[in-house]
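Here the complex is missing one protein chain, while the rest keep their positions.
For subunit A:
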Amino acid sequence: MALLLTRDHGRHAGLLHGGQSARYRALLEPGNLLTAGWRARVADQLGSWSLEVERAYAAPFLDDPQRLACLASVCALLDGLLADREPHPGLFGATIALFEALSTDVWAEVYVRWEIGLLEEVGFGLDLSRCAASGQAASDLFTGNDRLSHVSPRTGRAVSASAAEPYKSKLLPLPPFLLGLSEGGPEEVQQGLALTGHFLEHRAFAQRHVEVPSARVRFVERYARIHRP
């Protein structure tokens, strides 16, 4: 059985005849972009796939442990969080964009943005548009020499630096690159991963009573180890 993320039908399973054979092994690598045809007598059936590789996104990164771990994390998160046959065309497009970005220097920043998009798709979106305490929009704060600097771990809403000051230890830091205020960098990426990691663990996966996939845990650990200050 092969499980694919499809553009119009979401996470979709189907039988692939001879799927265990060497012929299909390279085709069914995580991260491959495929042209897929699904056929069944009635829509409720498992059905069967006819597949053809369009692009093997993982192949150039087999020697790059960080990017490979990132790709494995993406596949594990999608597999763990999406419901069967629930369309997520935006998430599909964002995933392709992330895989394209893996060959650039800003791949880690794109990954954090992708996780924020994933959280939104599964119903745990962060509100980074205005300060939860004062109600001021992010753009208004910026002109007034303030900025959104933290996120409430309870509500997922952003808080301005001035409003966050007394509760800093209880809030999650919001990396400036997510507001378009900086270009990012390893330190901000790690802040972003901690931010999304909190909501993945305590909201998205907690609701399903499962732990965050080990592939994501390994990716975050590896990234932190390599970019240790």
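In this text, contacts are C-beta pairs under 8 Å (C-beta built on N, C-alpha and C of every residue); 3 or more make two chains touch, one makes a residue touch a chain; residues count from 1.
Just so it is clear, contacts and distances are computed from a predicted model.
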>> I notice the complex is incomplete. Of the names "Succinate dehydrogenase / fumarate reductase membrane anchor subunit", "3-isopropylmalate dehydratase large subunit", "Electron transfer flavoprotein subunit beta" or "Recombination protein RecR", which is the UniProt protein name for the chain that's not shown?
In response: "Recombination protein RecR"
> In the full complex, which of A:R25, A:R39, A:K168 or A:R208 touches the chain missing from this view?
Replying inline: A:R25
> Considering the whole complex, which of A:L16, A:C75 or A:V220 touches the chain not shown?
Replying inline: A:C75
> So which bits of subunit A touch the chain we can't see?
Replying inline: 3, 25-26, 29-31, 53, 56, 58-60, 62-63, 65, 68-69, 71-73, 75-76, 79, 213-215, 218, 222, 225
